[in-house]
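This report refers to the structure that appears directly beneath it.
Here the complex is missing a single protein chain, while all its other protein chains stay put.
For chain A:
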Amino acid sequence: MTRSSTERADTTAGIGGSPIRPDGALKVKGEFAYSSDLWAEDMLWGATLRSPHPHARITAVRIGKALALPGVHAVLTHDDVPGRNRFGLEHADQPVLAEDVVRYQGEPVAVVAADHPETARRAAALIEVDYDVLDPVTDPETALADGTPALHPDGNLVRHVRIRRGDPEPAAPVVVTGEYTVGMQDQAFLGPESGMAVPAEDGGVDLYVATQWLHVDQRQIAESLGVPQEKVRITLAGVGGAFGAREDLSMQVHACMLAMHTGKPVKFVYGREESFFGHVHRHPAVMRYEHGATEDGRLVYVRARILLDGGAYASTTSAVVGNAATLGVGPYEVPNAHVDAFGLYTNNPPCGAMRGFGAVQACFGYESQMDKLAAALGMDPVDLRVRNAVREGSTMPTGQVIDSAAPVAELLRLVRDKPMPAPVGDAEGVADPRELPGGVSNTTRGEGVRRGVGYGVGIKNVAFSEGFDDYSTARVRLEVIGGEPVVSVHTAAAEVGQGLVTLQAQIARTELGVHQVTILPADTAVGSAGSSSASRQSYVTGGAVKAACEAVRAEVLAIAADVLPAGGELYLNGGKVIASTGEAVADVAALLGDRVVEHTVEWRHRPTQPLDPATGQGNAHVQYAFAAHRAVVDVDTELGLVRVVELACAQDVGRALNPQAVVGQIQGGSAQGLGLAVMEEIQVVGGKVVNPSFTDYLIPTILDMPPMPIDVLELADPHAPYGLRGVGEPPTISATPAIVAAVRAATGAALTRIPIRPEHVVFTTVEDGGHSS
């Protein structure tokens, strides 16, 4: 489509531009209303009593003292759950409030509503619960073993996915094996779980909440409240980060129960420590890999066994296992693959969705192996990767053929060929301490510091897989207000900070040629948009908005064709109907008058297939996305402290709908990957979290983040709206192994566990194994 010169303004605010985010300035200034800021005049405050034990039998719950506290309006237990006392994204296995058994530390046992948050907390502390403490199952290997008590009726296995491709007993001249461990990462969003439920006159409830997927919340809440779904109306409240942690329910049912019980609005805001118990985390993993290759570095086979600790409840473990298995050999051509991925129940904290979703853990395993293989072959690690890289037309271990761009080799070359960052320090070698490992803590002036360079490349599926009916709904309306054409877009898609509100408006501007676009609050008055996860919203909700706009446009152009002299194709731009000559032939406002054009479209990406249960074969994924990183690190080899000097990334995004948002996603994803590499871990001992605070759960600060040179490729995917490829997750996946590889290169340490701790570096350093530059 050609655009007339009068449309410059709309172009920068449409697809391919980076218009200013409506929430940006508010967030920077602290004026954005988050879900924790919700307020109603007569509201009550909720509080939750949680189990202190990772595994125990509840023998009695006495609420009398709590109820007697002045200011307390309700104390509810599992007996008061009106509907089904179970919820869960894939298996409804988790009680709203514990009945006879608690299966993890922090499991909700009772909830309280009171007229003051402090009163509510004190009342919760007055509830008496008698526990028979049971031995927790804390090791995933044990969970799978015979004789281990079953934590759920069907045993401790949530899912086992087998991938069988090629020769079942392959052999190769060069073989490397390794065992790798991934610690439990937290999403570490800054806005704690919060929301407010308001009882409605029709016996239903209106819930305002920070979440990722309104309709899946609605379905689960309605089932637990025992009311029809339409009696639970949800509006998205301001979301302070998500990263997967808001896909499962937290306080939603509790607030609704208390609101319906008391007849008053009830608000919950978790504290920081409580938040660590209030959401699922990234699955810890233990992985065994065996890679076989020819002498000239062609992969012959990969065998992998991946154990993912799902913790006490299933959450999205099944899908995480599916990803770890199907993406388990990475973006490489592997003729013979034998992968077993298991998801297990234990009494550890429940694990579920987090950015990268199963692909992160596997990538640390296969990329560590690729480096090990390169060393065994005496090959350059990038050359080895390039030699085996998938490309368009390659077959995955599931048998699925990659049918759009897969520029893995090019991404690797891009990061490899970037100029190397200079050594730190001035001409005399004197460096600002902030540039050295240890940073402002003044631990080195260069003593013991060695530089290392490492690479990582990863693969991620975009959108929901394995035959899931994955769709989004958009309602788009065009009308004339005050003489101007105005578009409103209504979806239930959750803006979780990724910039989806901005993007929807860009799409509407591009499709309808109308500058003024309003994005209505996301709520359940419109159909499901699916989850803001799996890097899918630009694709699926973007696709739905585009399709609804197209329907609106078609109707407007049909109206125009009726009144205009026939001839040529028409399009919309700058609030005008434009003829194929480029001439404006009608004004949209004049054309429509009082007429409102509105279309609601339910839009699906092309269907996927389930995996064959015996062989794991099937076209399970919609789209693959790739990113590569090069990490340059300085390591204080004597203290084991790491400073990432530079983190270069190259990623193919198909089409950068909003280039600034794309780069933001890559920077943020890389930061989360850096966190997993060198600091972020929920430490669990005997089923108990020992660091539930930002004092000891460390996330990278501005002084930990290095410069990030970024290359964005735009190789359109013909199957996707605008050719786009999901952006959010790939950079999280490859950053981690690149950094670990760089630390290995600097130190010679084996580093088979992430996050790397200083003692891992210090006590395994092999003096002359490192390359320094």
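A few points about this structure:
Everything below uses one rule, namely that a residue touches a chain if its C-beta (ideal position, glycine included) is under 8 Å from a C-beta of that chain, and two chains touch if they have at least 3 such contacts; residues count from 1.
Keep in mind that, in the parts below, contacts and distances are computed from a predicted model.
UniProt records the chain missing from this view under the protein name "CO or xanthine dehydrogenase, FAD-binding subunit", selected from "CO or xanthine dehydrogenase, FAD-binding subunit", "Cytochrome c class I", "FeMo cofactor biosynthesis protein NifB" or "Six-cysteine peptide SCIFF".
Looking at A:R21, A:H73, A:R103 or A:R121, the residue that reaches the missing chain in the full complex is A:R121. Checked against the full complex, the candidates A:T177, A:T294 or A:S693 give a single residue touching the omitted chain, namely A:S693.
Only one residue from A:R451, A:R643 or A:R725 touches the chain missing from this view: A:R643. The chain not displayed touches chain A at residues 121, 271-273, 434, 437-445, 447-448, 638-641, 643, 678-679, 683, 690-691, 693, 695-696, 698, 700-704, 757-759, 762-763.
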